[in-house]
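For this view, one protein chain was removed and the others were kept in their places.
By letter and in written order, the chains are A and B; residue numbering begins at 1 in each of them.
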Amino acid sequence: MRESTIMKIHYGTALAAVALVAVHILMRLTQGFAESLEYESVLANYKFIPYAAMLELILILLAVHGFNGLRVILLELKQGRSYEKAVSYGCLAAMIALIAYGSRTIIMTNMGMV
Amino acid sequence: MTQDEHKEGIKGMVNPGRYGIERVAYWLMRLSGLGLLAYFIGHIYETSNILRGQVGWTEFLELTQTTEGHAILAIVIAMCVFHTVNGIRVMLGHGGIGVGKPARPDYPYDPASQNYRHKIGIYSAIVLAAVAMMYGLAVMFGE
Partner (left out) sequence: MAQVSGIADEQTSTPLSSSNTILLRISRFNPEHDDSSQFMEFTVPYERWTTVLEAILDVKKHFDHSVAVRYSCRQATCGSCGMMINGKPRLACFTKISELNSNVVTVEPMNNFPIIRDLAVKFERLFDTHQKIKPYLIRDDSELVSDEREFLQSPEEVEQYIQFANCIKCGLCNSACPTMATDSSFVGPQALAQAYRYVADSRDKGKDSRLKIIDDSHGIWRCHFAGSCSQVCPKGVDPAMGIQLLRGYLLGFRS
């Protein structure tokens, strides 16, 4: 993938994440911070499909943006063919692993497998 | 000293003192980005405790609902706001927006790209981050 395509994705995920994370934080504040973190409240959030879908989207957007940002920082710190390959594939693997782990929580909770 | 390249290294890269507020913003952007990624990974793990049922969730929540936990969350709020506001400024700059127009330079050659719009953007990001952090502290410790 060309670097310009990767960086366009980086900017796009940032903008989309800002909007969705704002909604996510507002939900905590409108419900009252402590109340919104109670078990029943969190469970209800996960079971509400549009909210669960939004959480999944935030998970993907932030994982892509965050691990690409980490890749950029690591590529600038040290150079070398094998190192750069390891950084790129390592960040991709970490991104996929985090999305898979977070998705497991969202899907299982949404489906009532708690 | 590396004889080969004489690179300034990480110390030079993170040193914010010599080149004005733009270099400070560059450094804070990196630091907040890494901090937010670390928090994000922790948050995904934290929320996965819901799968352990009510007892598991409450147990883990108690670990984070401490003074230290609230202080860390306040710092995360500040990092999040700074990274967002400064990120939008940088993104606009990257698109060539607000960086000035090419013109014949006159002595003392003040660079047009380092203009007041960007400086205001950076200071706004810092102030908003501080305000958001204080609001967060008020919400968390107010309850």
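One rule holds in what follows: a contact is a pair of C-beta atoms (placed from the backbone, for glycine too) under 8 Å apart; a residue touches a chain by one contact, two chains touch by 3 or more.
Not measured: the values here are computed from a predicted model.
Engineer: Where does the absent chain make contact, in terms of the chains shown?
Structural biologist: A, B
Engineer: Take the complete complex as the reference. Which residues in subunit A touch the chain that isn't displayed?
Structural biologist: 2-4, 6-8, 11, 72, 75-79, 84
Engineer: By the contact criterion defined above, which parts of subunit B meet the unshown chain? Give residue numbers in ascending order.
Structural biologist: Residues of subunit B in touch with the missing chain: 1, 3-10, 12-13, 18-20, 22-23, 25-26, 29, 90, 93-97, 99-100, 102-107, 109, 111-114, 118.
The rule is short, and it goes like this: only the chains that are shown with their structure count from here on.
Engineer: Counting only Cα atoms for the centres, state how far subunit A is from subunit B in Å.
Structural biologist: 17
Engineer: What does subunit A use to touch subunit B in their complex?
Structural biologist: Residues of subunit A touching subunit B: 11, 14-15, 18, 21, 29, 32-34, 37, 39, 42-43, 46, 59, 62-63, 66-67, 69-70, 73, 77, 98, 101-102, 104-105, 108-109, 113-114.
Engineer: Note which residues of subunit B are touching subunit A in the complex, please.
Structural biologist: 10, 30, 33-34, 36-37, 40-41, 44-45, 47-48, 50-51, 53-54, 57-58, 61, 65, 80, 84, 87-88, 91, 94, 139-140, 143
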